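Only a single protein chain was left out; the remaining protein chains are all shown in position.
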Amino acid sequence: MPIEFPVLNFFALSPIIVVIVLALVVMFMDMLSSDKTVLGYLTVFGLFGALMPCVPLLNQTKAPTFQNMVVSDGYAVVFYIIFIVTALLSSLIALTYLENRGMQQGEYYILILLSTSGMMLMAASTDLIVTFLGLEIMSIALYVLAGFNRRSISSGEAGLKYFLLGAFASAFFLYGVAFIYGATGSTNIHEIGGWFSTNEIYQSNPIALVGLALLIIGFAFKVAAVPFHWWTPDVYHGAPTSATAFMAVGAKAAGFAALVRILAISFGGVFTVQWQIAISLLAVITMTSGNIAALAQKDVKRMLAYSSIAHAGYLLVGVAALPASNELYRVQAVSGLLFYLMSYAFMNIGAFAVVALLEKQGKIGTKLSDYTTLSTRQPFVAFVMLLFMFSLTGIPPFIGFWGKWYIFWAAVDANLGWLAAIGMINSAISAFYYLSVVVQMYMHTEQADVETTPIALPAPIAIAVTVTAMFTLLFGLWPTPLINLMSLAVFG
Amino acid sequence: MIGNWQSVIDKQRMTNLIWLVIALPLAGALFNGIFGRRVGYQVVAKVAPTMVFLAFLIGLGGAFETYARHGKAQLVTLWTWAEIGELNIPISFLVDPLSMTMVLVITGVGFLIHIYATDYMVHHHHGETHPDRDFARFFTFLNLFIASMLVLVLGDNYLMMFIGWELVGACSYLLIGFWHDRGDDPQPAIEIEGGEAVQVAPLLSPAASGMKAFVVNRIGDVGFALGVFLIWTTFGTLQFDQLFSRIASSAEMYRESALHGEFTVISMIALLLFIGAMGKSAQIPLYVWLPDAMAGPTPVSALIHAATMVTAGIYMIVRSNIIYTSAPNVSFLVAMVGALTAFFAATIALVQVDLKRVLAYSTVSQLGYMFMAVGVGAYTAGMFHLVTHAFFKACLFLGAGSVMHALGDVIDIRRMGGLRKKMPHTAMTFYLGGLALAGFPLTAGFFSKDEILAKTFEYSPMLWGIGIVTAGMTAFYTFRAIFLAFEGEPRDQELYDHAHENRLAVTAPLWILAVLAIFGGLLGLPAPLLHGVGIDIPHAMENWLHPVIQQVGHHEVHHLPFITELALFLISGFLGVASIGLAYYFYIVDRSIPQNLARSTHPIFALLVNKYYIDELYNTVFVKPALTLSNTMSRGIDQTLIDGIVDGSAYGIAELGKYLSQLQNGFISRYALATFIGVLFLVGYFFLGGQFPNWIY
Partner (left out) sequence: MPTDYIPVLLFLGVTFTLSVVAVGLPHIPFINPLRPNKAKSEVVESGKLAYGDAKRKIPIQYYTTAMLFILFDIEVLFFYPWAVVFWELRWYGIMAMSVFTLLLVIGFAYEWRKGAMEWD
């Protein structure tokens, strides 16, 4: 019996392959080199290399490859870009952050790269099994990253917590895959969608419905949606700040990448009412409880953790807008989501970079009170932090405003005006805690007993905050190129 | 103007809003449960009654519109809740005269009791006010109960009825055990002059009482659930309209075969459902929980264990009237059980020394009357008595609570006496309620009880005999309690000196209920009798409920001869007055008579005081063997599991809020649990069809 060799389009997956090869190279270098900082720079430059093939891929034919298991369509490629940028910026932070804490080790960058490859696989996957593979590649690396600071109890605790609850969530996801396979006989998301459209009598199949519910739960955990968010504050707070920045943006984006693709393709024509309502409700409670909890925080790092829950809620509004009445609205919803994720990458990583800069050994320096007089001690950093906080609140003309604009607009188009309204109320609430940071930095300079020593600004962090602040402001003033890029993100 | 009014009615505005009747108290419960502690008791005390009052107004509108469409039933469907293959259960509400009657009783009496409770749950000491420690929790449960009870009566299928049935049981449990930190209450023995004292068993602690109520109710619930399953497997639907029309088409046949000694499937269904009713409505042999349920706060006793929840069994049978009409054999059993319970409970009530327990046994007894009525096919009479009973029994319970409040929680009538001078409003309303309960001529209780007795006489003079004797005893024990509490010399001077009349929030509901207890009889004037003397006033209740009661076959409606009706009317009226007179003679004129009687009939007296030792019997036969068995079984089971379950159910919903807010505490097991609860919600939501009503958009 002759074996038919599948046609493998390696070029379609070249960004992922570059990232994996880069991880292997860093691993190899780690064995030989004793200067671990070099590995960080190698990672940063290597990631630029991974960005290269993304440009031609955007104009390539968008056929699934590897036996219809992955596809590098516009949607996937835009996500590649988001992940690579996220990994790049957070590696820049890590260069300084790890060095200052004596944890500069090659494994950190290897894990970042492997995790990134998992995220990219999730975005490209058109098969639930591959999605799970990506999910695990991403997650296992993140578990280690969360516990990377071996000398800190809270970091170890974060790693263990993330691992245990993450395994819990992975099980739900896998269980959902099993249910859906049981109902439809396939794990390919196109085939699942096709099966439902040809077998209309099974469109109320409770097995498939429960499977869908479990899939949503699996992703809801990864994107830190309430009530599956419990790990988030502890893990984000305990993990090294550079890793927190990476996972807050990357893991969230990866979760949404897979969730949106599966919902749009497999469940775009079936159960839409059900999951739209479920996602809407998740969005409401996620936004609201994230924001309300963030209000009470006295620690900026923990506050950003809760705010990241709230942002997951805004993003879920975009997901709920997917079953819009016409194709145009659907594309708007998807590109709005991507725009939001990209903008979130810039402003959130920027904010975490500032937190990482101010953080001292042993979790000192992340309190809100530690930000007092920052405007005199380090005016540049205080200024960029101000940009990030305004942008996270969603004040024009920063990039965060446009992210919310597109998402809420998509919700209105999908007849979810009430959801958009709740979202807007929530972003108004979030202003309180974001602006309280600004108040701390700028308005309490007159007190006598506060610290006045200037803070040094190492080059990598300086680059990171400059770049992110630049994008935050630039795309805030002129969002068109970015939204044009996002509108290329169509399913293949 | 009339035209406009008619068009408003035609649009069925209130009927379509009927879900709000449930949603409002539920919202109140949520608000009080989540924010109750933070906003302070005064806000709670305003929110909770307001919600019930708004529900009452909507119920009033719904009833009005039902009247305007001549009692035609209307379905209000919210959304399809469970659609699993053929089992298609929409969340829809049935708005018809029966459900509207129940809604008005529940929300109306419920509102008055809420008002009453806002003051009852506050202690006044020397000008200072101390709300109960768990004021908010109390109103959370009370509102939750109202919502659950409304689910029970408004659901248009047996599944919703069952869910309501379970929910009210849970609320009842939570409220009986409200003061869960109190222990057993030992009772002093009853001294008899020149005779041996009779020992009285200690009152169960609230927690144990709640548990007892829950467990006994569960036994009934099993029967009810089996009945619902049997309906589903036999008829393939749980919807009332579909089911009843299916049964009606062959009701005659079922009826005939049952009369020929066959035990049909309908009989089985009727029997199983009746087992549920026995538990919920405290009938022999499952009545034992109700007297102990008095351990709960008095507003709870009035609302749940007198006026509303315990009548759920009656409601269920009246709702299923076609089933019971098709099963005359089971109906006879219902009537028998009702009559026996009425008699049996009344004998116990004769000698109780605890004011609330006298009323509790009288509730059991009156429920027996209602079962007797529905058992003999007098569904309207049963509902009529349900309504009047709700008025006068709520009035009496609240009066007893008012006395308790004034005496610092003393409820033993041996320590009262002469309270009328100190508490004129309470005493006056108690008298009025007592007259209604005693069946004093022309009060509400008189008309409803007389109607039941007349219908029973038509069915079986033997049952009527039991009923009339019970009526005499009822009048006697009611006034025994009244005379002992409010008349004569104070027997505990210290208590008497501290007694005082309560505030307006307590006395106003008392007066409203007392007025209803007197004039509620206008709802059901004895039409045949009045017709006989040339007055044609319709029986309002019968006309109103007529569309709900389905006729089986075409047996002609025959009334008793006028002279018989009149005789029965006079006998029961006379008996009521005479028994009150007897009580007056015993407890006011010559107090040595009851003492002598107790001495000369000592064994019987002791038997009655100890409630025929039924509790002890159940303990020996059921509870102890079960405990032994479970102890043996649980030896190997992880103790923490059991602890977890017990703790979980003991703290209840109010603690859940606190618990959830503590979840972000760093303990990963809690996180996993919370995540899992979220999973259950989401999966459950999807599994149950995953849809919401259209109005959400």
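Lettered A and B in written order, each chain numbered from 1.
In the analysis below, a contact is a pair of C-beta atoms (placed from the backbone, for glycine too) under 8 Å apart; a residue touches a chain by one contact, two chains touch by 3 or more.
These figures come from a predicted structure and were not determined experimentally.
**Q** Which of A:Asp30, A:Asp73 or A:Asp370 sits in contact with the chain that's absent?
**A** Of the listed residues, the one touching the omitted chain is A:Asp30.
**Q** For the chain that got dropped from the picture, name the residues of chain A it touches.
**A** With respect to the unshown chain, the touching residues of chain A are 1-3, 5, 24, 27-28, 30-31, 205, 207.
As a working rule, only the chains that are shown with their structure count from here on.
**Q** Contact residues on chain A for chain B in the complex?
**A** Interface residues on the chain A side: 157, 160-161, 164-165, 168-169, 172, 204, 206, 209-210, 212-214, 216-217, 220-221, 226-228, 230-231, 233-234, 271, 273-275, 277-278, 282, 293, 415, 418.
**Q** Inside the complex, what are the residues of chain B that reach chain A?
**A** Spelled out, the residues of chain B in touch with chain A are 83-84, 663-664, 666, 668, 670-672, 674-675, 677-679, 681-683, 685-687, 689-692, 696-697.
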